[in-house]
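One protein chain omitted, others in place.
By letter and in written order, the chains are A, B, C, D and E; residue numbering begins at 1 in each of them.
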Amino acid sequence: MHKSILVVAAHPDDEALGCGGTIARLSQEGAAVHVAFLADGVTSRAGEAAADQGGLRARRAAAGNACEILGARTLYFGDFPDNRLDTVALLSLVQTIEELIAKFRPDVLLTHHAGDLNVDHRLIHQAAVTACRPQVGSTVRTLLAFEVPSSTEWQPPGSAPVFAPNWFIDISTSLSRKLAALDAYAVEMRAWPHPRSRQGVEHLARWRGATVGVDAAEAFMLARRLF
Amino acid sequence: MHKSILVVAAHPDDEALGCGGTIARLSQEGAAVHVAFLADGVTSRAGEAAADQGGLRARRAAAGNACEILGARTLYFGDFPDNRLDTVALLSLVQTIEELIAKFRPDVLLTHHAGDLNVDHRLIHQAAVTACRPQVGSTVRTLLAFEVPSSTEWQPPGSAPVFAPNWFIDISTSLSRKLAALDAYAVEMRAWPHPRSRQGVEHLARWRGATVGVDAAEAFMLARRLF
Amino acid sequence: MHKSILVVAAHPDDEALGCGGTIARLSQEGAAVHVAFLADGVTSRAGEAAADQGGLRARRAAAGNACEILGARTLYFGDFPDNRLDTVALLSLVQTIEELIAKFRPDVLLTHHAGDLNVDHRLIHQAAVTACRPQVGSTVRTLLAFEVPSSTEWQPPGSAPVFAPNWFIDISTSLSRKLAALDAYAVEMRAWPHPRSRQGVEHLARWRGATVGVDAAEAFMLARRLF
Amino acid sequence: MHKSILVVAAHPDDEALGCGGTIARLSQEGAAVHVAFLADGVTSRAGEAAADQGGLRARRAAAGNACEILGARTLYFGDFPDNRLDTVALLSLVQTIEELIAKFRPDVLLTHHAGDLNVDHRLIHQAAVTACRPQVGSTVRTLLAFEVPSSTEWQPPGSAPVFAPNWFIDISTSLSRKLAALDAYAVEMRAWPHPRSRQGVEHLARWRGATVGVDAAEAFMLARRLF
Amino acid sequence: MHKSILVVAAHPDDEALGCGGTIARLSQEGAAVHVAFLADGVTSRAGEAAADQGGLRARRAAAGNACEILGARTLYFGDFPDNRLDTVALLSLVQTIEELIAKFRPDVLLTHHAGDLNVDHRLIHQAAVTACRPQVGSTVRTLLAFEVPSSTEWQPPGSAPVFAPNWFIDISTSLSRKLAALDAYAVEMRAWPHPRSRQGVEHLARWRGATVGVDAAEAFMLARRLF
Partner (left out) sequence: MHKSILVVAAHPDDEALGCGGTIARLSQEGAAVHVAFLADGVTSRAGEAAADQGGLRARRAAAGNACEILGARTLYFGDFPDNRLDTVALLSLVQTIEELIAKFRPDVLLTHHAGDLNVDHRLIHQAAVTACRPQVGSTVRTLLAFEVPSSTEWQPPGSAPVFAPNWFIDISTSLSRKLAALDAYAVEMRAWPHPRSRQGVEHLARWRGATVGVDAAEAFMLARRLF
C-alpha cells in the first residue's frame, strides 16, 4: 500500500529493534524502505577524543547486513556524535531529516518516541516531528513513533511522555526476519533477561501481538495521520 | 478504501457536527456508512415523565434528511434516555454497540471523544471502546474519536482527557454537504457566535484544514489502528 | 516481609491474572494473603433476572482451587452485580472494602488499575483508594494497582489514565504457580493469541521481567506508600 | 472587584475548607457571596432508609454560623443524597446549578476539583462545568476549582486528574476568619495530624502563601477565564 | 485595567500571531505594552557564519510597523541566535527576561507555550516562567502562554505538553488591527491554506471567539495568577 517509507533512527540496531518486522513486511509488500541513522553509534564508547574507526566500520557493516535481511532499499549514515546529540543544535538534525525527506519523498515516516530514556532518541523525535510539519506539499502522510527495548520501557512514568501505543502492525510473517536482523547486531545484543536480548524482543512482539489478536506485532504511537 | 463504516453518536446532529464531511466524502468514495444514535435526543427537554413524541418524530426526520444529504446508508435509533445515559448500565450501551458491529461488520468506527462536556458523549465513548475490544475476529481496524462543537471545546482542561487531534481527514470537497446536513437540523443549530452555528462549524473546519494544509478538514483522535 | 496482604478484585480470575505470582511468592515467604472478589462474575452473562447458580458455584469453586494453588489464606465473595457495578452506589463498594480492611488489617492492598477497559475494574479502583484514606490508624502502608490482560492494555490511550508501571515484583520462582492457578480458571481463559491465554500471560510476565532484569515479573502502579 | 460570587459545594464545611478565606476577603471587599450545598451532608451516615433529622439541622446550623463568620450573603441547601451523588442523574445536578446561576448571576463560580477522592466532589465539578457553558449571555467569567483537605490530596496520582494550582488568592487578612468558620464545624473537624484539623488547614494555607510570597493563600485551578 | 504588559516572544511576528489582538485591545484601553523579541529571527536562514544584515533590518522594520499598528509602546530586540536557542545557556535567556521585568515592572507577562513545535518557543517559555518566580516583590501577577499558528498546533500530542486554553480574551474590536499588523510581516506570511496565512489566523480567531460566545478571541493557557 505504502510506496515510500523513511525510518529515522539514532543508532544502528534501533531500526531493527523498533520496527524491523514492519520494515520486513512492508518491503516484501513492495514498499521502498529507506533507513537513516543520524548518530554514528560508536564514538561515545571510545571516548571523546578519538572515534573508534574499526568499531564504526563494524557497526555500519552490521547495519548493512541487518537492512539487507529486512529488505530496506537505502541506508544513510549521519555522523552526529553518539549519545551527545544534546551538544548539537536541534536545527542541524531537522535540516538533515528535511534533506532526507526531500530526497526520498516518503509517505510514511517512522522514528523514535518522544519519551525514551536515551537522549539521542528524544532529540531525534523532536527533530523528526519538526521536519514533518504538515505544510502544503509535504509528502509525509503518516508519522509514527516506535518503541526500542532497553530505552522506551526504561523511562520512569512521570519523567517524560509515556509510550502508550495506539497503532499496531501485524508482523506475524516477518518476526523471524526481525530476529535475524538483530542477530546481525550481535555485539549490541545482550543475554536474557535483558530487554535487548533475542528472547526479550520476542516476548514483547508476542505480547503486542496478543494485545490485538495476532501472533506478533510491533506497536507505535501515532503522531499524525493525514487522510 | 474503507468498505464499511459505523458512526456511533449520542444524539441526532452529533454525526453531522462530528464527522459529517467524512461521512459525505467516504460515502461518495464508495463506503457503506451506517449511523447509529443511541439516545433519543428529546426526552430530557420534555421532562422526565413524558417524552415529546412530536419532537422525537421531528428530530428523527431531521436525521433522515441529514444522513441522506451525507450519503449514509443506514440509520439506527436507540432509545436510551437523552442526557441521562449515566442512569443506564454501561453494559447496556456496550451490548447495543456490539450488536451493531455484528450486524454491519465495520472496519472503521467513529464515535465521541472521551472528554466531552456532555455526559452522554463520554459514556458512549466508553461503551464504544469497550465494544471494540481488539479480539481475534474483530472487524474494526480503525477506531477514531471526533469532536463536537459546543461540547468538546467546552470541557475545561484539567477536568477530563483533552481532545488533541492526530488524525485529519480532508473534507475540502464535502464541507458543503456537511453544512447542508446541519441545515437539516435547523432546530439544533444556533446563531453566530455560538460554536454550533453554521459559521462556527465552518471556521473550525477551515482551521483544522489549515493545520494540515488543506481547505477544510475534520480532526480526530486515534483510539486504535490495526494494520 | 509483609505480614498481611489484601487483594481486592472484581471477578474471580482477576487476582491470578493481575497478581497471582505475587500472591504465590509472598504467601510462600510467610505473608497472609486475603483475596476478595466484589462482583459475582457470572450474573451479567446469564441475564439480569436470574443468576446462573450453577455458573456461580463453578466459578467460586475455580477461585477456591486457584487461590489454594497460590497459597491465599482467605477468600471473600461479594455479590455485587457483574459488569454492572456502575448501577451500585460507589459508597457501597467503599464500605465493603472498609470492612475487609478492618477485618484483615492488611499492610499491603493490591487492586485494579484506574484506567482499565472494564467498568467494574475502574470502579473497584475508585472504591479501594477511597477505603484506603491514609488516616491516623490506617493499617495500609502500600497501595498498588495491577494490570489484567484483556482489560488494562485494551483501554486506548487518551480514554482513561494510562497504566505506566513503576513497581515490579520478581515472580521468577512463582510464575509456574500463577499459570497453574489460571489453569483452574479454564473456562475464563482463551486460546492464543488472546491476551488472556496461557501464552499471553507468560509473554507479558517475561517482558515485565526483562524490563527489570529478572526472568519474570508482575508490574504495578504505586498509588501510595507510607514509610 | 467581583460583584457576585457563587460557591457550589457538596457538603457544609467544604466551602470553608476550600475557599473560606476567599469568601471572607471578597465579602469584605464588597462582593455578594452566595454559597450552595448540594448534598445534605448527613444522610449516608445515618443509613439509607432514614435521614437523621437532628444531624441535618445541626449541620445546617453550623453552616449558617460559618457563613455568617465568612460574610456570605446567601445559603442554599440542596437535598441530594450525601456521598451518593452517583445514584442521581448528573443532569439533575446541572439543572440545580443552572437555576442558582440564573438567580444569582455570578461572575465568578468556585467549585470542587475534578479529581477529588470524594465522589460527590467529582460529580459536582462535572455538573458545575457543564452548567457554566460559555454561551452568549453567560454571566460566569471566571470558573475556579478549590482544594479540600482530606479529599483533594488523598487522591493518588494516576487515579484522577491531579490538583496542580495556577491561581492563588492572598488570604493573609482573612485566614483567621476561615479558621473561625471551621470552628463552627467542630463536629466535622479532626485532631492533628489529620489534614482536616485546624493546624492542618493552617499549614496548607501557609504553604500556599509561601509559594507565592504572601503570609497565607488559597490555591485554585483555573477552569476558564473570559476577559 | 492592567497597567504594564510585557510580551516575550522569540521572533518578530510571534507577538502579532500569538497576542496581537490582545496587545491592540489593551493598548487602546490604556495599558503600556512592551514587546521583546529574543532571537533575531533571521540568522538561521542566512547560515551560521554570516547574518543577513539586510534581512535583519527589514524584519526589525516590520516589527516596528506591526507594533505601531498594535499600539505597543516599547520594542526590544535581543540578538540570540535564531532557531538555535538550544545552543545558548537557558540562564542567559532568563537573565535577559529578568532585566526586562526589572525595567518595565509588568503586572502581566505573555509568552510562548511550553509545547510549541519550534524549539526557540519552548525555551523562551522555560526561561520566562523561571524569570517570573513568584517571590516577594515580584511585579508579575498574571503569566499567560499564547498559541502561534504554524507552531503550537503542529506539535503532535504525546510529544510535548498540549495547548489546552483556559483563558480567552475578546478581540472582536481589535482583530482588524491584528490582521493589519500581520500585513506588516508580509514576508513571513503564507498563502492559504497555511495556518500562518491571513485567513488561517482569522479562522482561528473566530473559532476561539465562538468557543466563548464572542466574535473573535485569542486563547491562552494560564501559567499563574496571583490575586
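General remarks:
The criterion applied here is as follows: a residue touches a chain if its C-beta (ideal position, glycine included) is under 8 Å from a C-beta of that chain, and two chains touch if they have at least 3 such contacts.
Note that this is a predicted model, so its numbers are computed, not measured.
Taking the full assembly into account, the omitted chain touches A, C, D, E.
The omitted chain makes contact with just one of the residues A:Q53, A:T87 or A:T173: A:T87. Only one residue in the set C:Y76, C:F168 or C:W192 touches the chain that does not appear here, and it is C:F168. Remark: the omitted chain is touched by one listed residue; of A:A58, A:A89, A:A160 or A:A180 this is A:A160.
Listed residues C:K3, C:R57, C:K103 or C:R225: the one in touch with the omitted chain is C:R225.
Annotation for chain A: contacts to the undisplayed chain at residues 44, 83-84, 86-87, 117-119, 150, 154-156, 158-160, 193-194. Where chain D meets the omitted chain, the residues involved are 149, 153-154, 156-158, 162, 164-166, 192-195, 197, 199-200, 203-204, 206-207, 209-211, 213-215, 221.
In the full complex, chain E contacts the hidden chain through residues 89-91, 114, 125-126, 129-130, 133-136, 143, 145, 161, 164, 221, 223-224.
Everything that follows uses one rule, which is that only the chains that are shown with their structure count from here on.
Using the contact threshold fixed earlier, the set of chains in contact with both chain A and chain D is B, C, E.
Although chain A and chain C carry the same sequence, what matters here is overlap: shared residue numbers make up over half of all numbers found at their interface. Distance from chain D peaks, on a Cα-centroid basis, for A. Note on interfaces B-E and A-E: more C-beta pairs are in contact across B-E.
Distance between chain centres (mean CA atoms), chain C to chain D: 35 Å.
Shown for chain A are the residues that touch two or more other chains, namely 134-136, 157-158, 164, 166, 211, 213-214, 221, 223-224. Touching chain pairs in this entry, ordered by label, are A-B, A-C, A-E, B-C, B-D, B-E, C-D, D-E.
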